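The full complex has more chains than appear here; those shown keep their coordinates.
Lettered A and B in written order, each chain numbered from 1.
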Amino acid sequence: MRPTNPLRPTTVVRAHCDVPCGIYDPAEAVLAAKTVARMVEIINGLEGNDTATRNKFIRCVTVKEQHAEKVKKEVQVIWSDYFKTEHLEVIPDLHNKVWNLLKIAGKNKQNVDAEAAAQLVAATQEFSDLFWSTKK
Amino acid sequence: MRPTNPLRPTTVVRAHCDVPCGIYDPAEAVLAAKTVARMVEIINGLEGNDTATRNKFIRCVTVKEQHAEKVKKEVQVIWSDYFKTEHLEVIPDLHNKVWNLLKIAGKNKQNVDAEAAAQLVAATQEFSDLFWSTKK
């Protein structure tokens, strides 16, 4: 029924439930990073200073803030709860990558910057790839 | 690098950001429903009344509560924000399906019931299927 839809995931994604229940998935982080980028795009496309535009501007900044925070939260959870010492042997610069990713997330809170948003999406996607590389 | 991993989604999943930015995805709802089911499974597997077990029992009930609530929230958002009148022509019983899904979510808060949890997972997966059927 749905195999023709290229946007639909064909496998089960997984997330973290904090018990732990062994369910982790960086998909929410990736999605949140993309939402930050989308907000930057919308904000930069706004013109004028009328009430409707200001209402939208404020709401987009708030959504940007919340999703940049969500990126930080989701990545931190997987980094500290899922990754074990054995993973560091294969991914020796994991800590540094996470650290830089969180810094870029903070930068996206403080600015409305398409370049920084693209970096956040890329870094989060790379983190997701690293995660899944340990699942093979 | 990752094509051999059957658990990894091969396409981009999408979610809702409330601006609206046109990003919707029932994946978080499905995941939350599965988390509810996992909590029921863990709780029903607990034995004894020692401190460690009671600590785990309380945490699992809390996670179950939060994720049942998340199912309700995510489904309600897609139902009210994404679905339009035109979709109702193709899915005439959409409202009733959502209503029953939310009721099952509430039932899972009030009970620790593997059968109800399985119903919640199935109903949420069906809702996800309905959503994606409109994207073809």
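In the analysis below, a residue touches a chain if its C-beta (ideal position, glycine included) is under 8 Å from a C-beta of that chain, and two chains touch if they have at least 3 such contacts.
Predicted model only: the values in this text are computed from it and were never measured.
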Size of the entire homomeric complex in copies, 2 being in place: 6
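Here is the rule we go by: only the chains that are shown with their structure count from here on.
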Between chain A and chain B, centroid-to-centroid distance (C-alpha), Å: 21
Contact set on chain B toward chain A in their complex: 1-2, 4-15, 17-19, 21, 23, 25, 27-28, 31, 34-35, 38-39, 42, 56, 59-60, 63, 67, 129, 132-133, 135-136
